[in-house]
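A single protein chain has been omitted from the complex, and every remaining protein chain is retained in its original position.
As written, the chain order gives the labels A and B, with residue 1 at the start of each chain.
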Amino acid sequence: MSQADIVKPAIAAARKPEGPWRRFFVDFFASKLAVVGLILLTVTVVAAVFAPWIAPQNPFDIGNLDIMDSKLPPGSESGDGTMRYLLGTDGQARDLFSAILYGLRTSLMVAGISVFFAFAIGATVGLIAAYFGGKLDALLMRIVDIQLSFPAILVALMLLAILGKGVDKVIIALIVVQWAYFARAARGAALVERNKEYVEAARCMSLSWWRVLWRHLLPNCMPPLIVIATIDLAHAIALEATLSFLGVGVPVTEPSLGMLISNGFEFLLSGRYWISFFPGIALAIAIIGINLVGDHLRDVLNPRNAN
Amino acid sequence: MQHGMATSQADSAAAAPILDVRGLQTHFFTRNGVVKAVDGVDLTLRPGEILGLVGESGSGKSITGFSLIGLLDSPGRVVGGEINFDGHDLRHATQDQLRDVRGRDIAMIFQDPMMTLNPVLRVDTQMIEAIQAHRRVSRDEARNRARDVLTMVGIASPDERLRSYPHQFSGGMRQRVAIAIALLNSPRLIIADEPTTALDVTIQGQILYEVQKLCKETGTALIWITHDLAVVSGLADRVSVMYAGRIVETGSTADVIGHPQHPYTHGLIDSIPRPETRGAPLAQIPGMTPSLLNLPEGCAFRTRCPRATEVCTKDPQPVEIRPAQWVRCWHAGEPDPK
Partner (left out) sequence: MRATPARIAEYRSARRARLLSTRVNAVLATIIRRLLQTVVVMLVMSALVFVGIYLVGDPISMLASPEATEAQRDAIRASLGLDLPLWRQYLVFMGQAVQGDFGNSFLTGEPAMRLILQRAPATLELAITAMLLSVLIGVPLGIRAGLKPQAVSSRAIMTGSVLGFSLPNFWVGLMLIMVFAVTLGWVPASGRGQTVAIGSLNLSIFTVSGWLSLALPAITIAMAKCATIIRVTRAATRESLPMDYIKFARAKGLSERRVLGVHLLKNILIPIVTVAGLEFGQVVAFAVVTETVFSWPGMGKLLIDSIINLDRPVVVAYLLLIVFFLVMLNLVVDIIYTVLDPRVRLEGRR
């Protein structure tokens, strides 16, 4: 008998019953880091969504640009004195602050959409595999395993080499790379839930398997899936940035933060660091925010940590 | 704290106790409150004596064992009482001093031998390190000692066993290895925490017999912690019954089992199925153990006790109700009302 066997039942017996949502919020906000992460995340999302209204300039409208203003350091004034370039300008005289806001938009949008679809496809596959079991399960999981054993970057590169450039192609590539994580997690969670009584009850009511999956099984498998979704969002953002940086990602007309960083690469050696630096900071803030939240979410939702 | 539970006039003439624990208190300071796992325990042990510490799960008996050698996990701490081992104050000893005592003067045997032996290390490694931690001897000398002790606990072909890994043994054999490790440095006291609970009943009998024999041969004192009164009745010289962190009755085995004074002890003995009780409903102690976070005021057994009255809301103190038999009860010795 270990010491935990004495202490835990004593605490459990003394605890007042709480609703699960309330406990979730209490546990979540108990971590200062998670709160910081949430703030960072909110700031990023707000900045991205309201970019057209916040940005002092639309950097992709060539008419706005004055080539004489290119490569100016942060804080300089524009040639005609109408605006101050908070974070400097890049090689094409675009205001970096505005470019970052629009780039954030693209980055978040691409990552968000791809995660959403990867979640949908992956969770469906995983749930189906767990529900039907047997050969179907073995086959599906084999595919998942094989895909997961390949580094994501390579799979993405190959796909993009085939599909070519374009925002939609990047999204497709990201979906293909990510669905396997969701599939595996969903299957794992569903296997545990499948043996529980409410699934038996639902089946006894001769509900179609689709309804059982969708309305009964899925909601109870959500916690680990939510955790994976947050962490995956961060991965997706980073991966998209990397691909764009390498030149196989989004096209020049709709640059994401990765592409902005890539544009600034050539100026790094001459000391004009800001063109790559600030987009990177924005990227980092977004990713760190998501990771902090996701990390703590994982601790909070982990059934093993539940008292 | 007044005179402890176990020494009395009659004992002062006998050998000095090797272990003298008075008023031991171990509390766990958790977020939800203080769990009083051990709340006033007195124990005395003479050299070579076998004491059975009996109690149900959650009574604090294992924690008592860990408290003696300072093996408590946080947030647990010994907060009160005295622990005297062979003249040394263990409660205020430094970590280094405690480390010297552990494994050499006081050895411990845990409940589940599968988890106590490190699965990725060989048996000889785990035995030799126990010797070399306390004595400067060569590996070969240590190995010889290990071999001898393995033979002592009844393990055949010890050389082969030494080179094996724990998972290659059966449960009973693993526990024998654990006992062997305890005996390696000829300790004065062995604390055995439910060592046979995880084993087959037949193996249990064997191990019990051999442990008793070894202790008598080597003159090692033994505290045998268990929830099974039957085990203790055949093995121990003296018995202490523990409930909700306190010792409620202590005395010689014959006395405690033959003439139980405390209602809890009485209930325990009654609830053991015997051939005579066949066919009749099993006697049970009603209710459940109270949570150690919220102990009732006064006697902790009050809520389940058939003899409970008003006076039981005050904490009973240990009373020597018969020669060398101590009880913590206001109604000690009274028959249960029908």
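Odds and ends about this structure:
Please note the rule applied: contacts are C-beta pairs under 8 Å (C-beta built on N, C-alpha and C of every residue); 3 or more make two chains touch, one makes a residue touch a chain.
Note that the structure is predicted; figures quoted are calculated from it, not measured.
The omitted chain makes contact with just one of the residues A:Leu157, A:Ile172 or A:Ala202: A:Leu157. Check B:Leu162, B:Ile181 or B:Leu235 against the missing chain and you find that the one touching it is B:Ile181. Considering B:Asp89, B:Glu129 or B:Glu297, the position touching the chain not shown turns out to be B:Glu129 (whole complex). The missing chain lies against chain B, touching residues 69, 71, 73, 99-104, 107-108, 110, 112, 115-121, 129-130, 133-134, 165, 167-168, 178, 181. Considering the complete assembly, chain A touches the hidden chain via residues 2, 4, 33, 146, 149-151, 153-154, 157-158, 161-162, 164, 234, 238, 241-242, 245-248, 258, 261, 265, 268-269, 271, 273, 276-277, 280, 283-284, 287-288, 291-292, 295.
Here is the rule we use: only the chains that are shown with their structure count from here on.
Averaging C-alpha coordinates per chain places the centre of chain A 54 Å away from that of chain B.
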